[in-house]
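The complex appears here minus one protein chain, its other protein chains still in place.
The first chain written gets the first letter, and so on, giving A, B and C; residue counts start at 1 in each chain.
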Amino acid sequence: MNSIHDMGGLTCFGQVKYDEDEPVFHHEWEQKVLAITVATSSLFGPLDKRRHVLEKIGSIDYLKSSYYERWLIRLELSLNELTAINQYQSTESEYESIDFKELEHAIYNGRPSDRTEGRQTPIFSVGDRIRTKNINPSGHTRLARYVRGRCGFIDRVHGTHSFPDTAAHGEGENPQPLYSVRFTAKELWGAEKYPTDNLYIDLWEDYLEPLDV
Amino acid sequence: MNSIHDMGGLTCFGQVKYDEDEPVFHHEWEQKVLAITVATSSLFGPLDKRRHVLEKIGSIDYLKSSYYERWLIRLELSLNELTAINQYQSTESEYESIDFKELEHAIYNGRPSDRTEGRQTPIFSVGDRIRTKNINPSGHTRLARYVRGRCGFIDRVHGTHSFPDTAAHGEGENPQPLYSVRFTAKELWGAEKYPTDNLYIDLWEDYLEPLDV
Amino acid sequence: MSDHFHKHDQDTVLIKERSEQEIAGLTKRVEKLEKFLIQKGIVSKDLLESVANIYENDLGPLNGAKVIARAWCDPSYKKRLLDDATKAIKEMGFGGLQGEHMVVLENTPIIHNVVVCSLCSCYPWPVLGLPPGWYKDPAYRSRIVIHPRDVLKEFGLNLCDSVEVRVWDSSAEVRYLVLPERPLKTEKFCEEDLVKLVTREAMIGVAKAKDPFFSET
Partner (left out) sequence: MSDHFHKHDQDTVLIKERSEQEIAGLTKRVEKLEKFLIQKGIVSKDLLESVANIYENDLGPLNGAKVIARAWCDPSYKKRLLDDATKAIKEMGFGGLQGEHMVVLENTPIIHNVVVCSLCSCYPWPVLGLPPGWYKDPAYRSRIVIHPRDVLKEFGLNLCDSVEVRVWDSSAEVRYLVLPERPLKTEKFCEEDLVKLVTREAMIGVAKAKDPFFSET
């Protein structure tokens, strides 16, 4: 969805407020939100789905909330949904219990998004010119608005990764090649003042088409 | 500037709240804001400049304010500026007085934006294919983000009009041809479901380039 | 124990009803402006009341409805209206601020026009009066350009897939007015009766003209 979270290129938020001595957590509740979010993440589906919950927060709430407030809203939305499902299914007692050993393993070993199944052979090679598709899906996507319909160059091939646009909606991981794509600042913003500046963004193969098609 | 006011294509604001029996004014203060805004408009420069004041309202304030609240903020910002200038120049007593006959004439006859000076000969003709420039000025522009760098067709030639991008900043009216430009829904949004749908938007000649350049 | 956590309005920017206190605050801010302008001799109280009066009583969608009804009845007027709307509307005595450069868009069985100003809230004041709230709200301004058919559905207007939708984003000083289709079986209606069928919504393009034979029961 084209939501306020997709804010690359907006210039209406003023200067960066940099505080050198900022604490990791300002309040105890922030630390708890972090701990609960990490601890319960396996309850609420893949990361892509959990990101999409944040994207659906109303614009004013999104902008006026701090980061951990948005996370708190996500937890509340997700738990409201989960309890509603459980009540409906009358499985009140059957909430999954989180195993600390498993969780600790995930924290230190991660949950990689690369896959050995799916499309393993990249269509594009480093140096290829591509154009991003101009798509405006109503659901989750990681094709930021500011790089839609723009021409760029394949800079790296990251291997085959789970595809957020389907994974977020329970439509399968649809694993496919992921690329780092380079765009010139001029292509994205029309600026000619710094002709050598570039922006790199990671894009899945389904977002791209060969330039001359 | 790329501000929240330029919201075409966002899909995060929910459904339209349509109230058939909505009054013209909900409260007396709204009517006063309308009257003051219309009455004092000649004090605060051209319409383009006054629009730009609205664009500079902070994003949260912009979104959470009703229309007349935004107009109230604009009046406050404009009067803060005007009084600051007058204090600096020590011309406290020399505020311009609004003449009702002149104002009434403007209300019923308008303040047209077409001009007999400037560039009178359009470069483009009806049916021509154009591409909009991809510009991201820090000041006022009427080239909405969602039509930047897109291909369209000249649909109408509106004549020569004052150019907002310069007029808003005291850089002259730079009068030039204004066009109604047609874009297919597919070109703008990539949708193919309604291949015949179109969007028309009024764009000044300096926003456009011939398609094959 | 309750298992309902804090609820969130996920998808709307609701311009909430203001509290008494907020309205008092807004009223006070406006009064301060007014007092200043009057004390400095910039405007008089009379002048402000005269302006308010014009916009309250003189301008409104009735003006536009008269233009549309006449176009339905008078083919030569309709032609003038489509050729040079500013001039043809002036013929009827309407014009002025926010109506300096008018264009009229004709709806047909296969073409549906709808108007927006995505960047602010430009609107043809002389023929439609001041814009309704929804026209100025983010939901309409942002979505009509990308999902016009969905938005029209929210107004109760379901268009066939075969109809071409034309969205007009008024980004300059040109103002657009939609000439809706004349309702069927109104051949015998006089101009005055037809005026009553032409709603503001029909002239923005989010509705059709009223069907005088339609009953909700």
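Following the convention adopted for this analysis, a residue touches a chain if its C-beta (ideal position, glycine included) is under 8 Å from a C-beta of that chain, and two chains touch if they have at least 3 such contacts.
Owing to the predicted nature of the structure, the values given are computational and were not obtained by experimental measurement.
Interface note: of A:9, A:45 or A:118, the residue touching the hidden chain in the full complex is A:9. Where subunit C meets the omitted chain, the residues involved are 1, 3, 5-6, 29, 32-33, 35-36, 39. Interface with the hidden chain, as seen from subunit B, comprises residues 2, 56-61, 73, 75-77, 79-80, 83, 87, 136.
By the touch definition given at the top, subunit A reaches the unshown chain through residues 5-19, 22, 24-25, 27-29, 31-36, 38-40, 43, 47, 51, 54, 63-67, 69, 72, 75-76, 79, 95-98, 100, 103-104, 106-114, 142-144, 146, 156, 158, 161, 164, 178, 180, 185, 188-189, 194, 196-204.
Everything below uses one rule, namely that only the chains that are shown with their structure count from here on.
Of all chains present, the one whose mean CA position sits nearest the global mean of protein CA atoms is B. Taking the CA centroid of subunit C as reference, the farthest chain centroid is that of A. Subunit B and subunit C have Cα centroids lying 17 Å from one another.
The distance from the centre of subunit A to the centre of subunit C, each centre being the mean of the chain's C-alpha atoms, comes to 39 Å.
Taking the mean of the C-alpha atoms as each chain's centre, subunit A and subunit B sit 34 Å apart. In subunit C, the residues that touch at least two other chains are 11-13, 138, 146.
Of all residues in subunit A, those that touch two or more other chains are 2, 58-60, 136.
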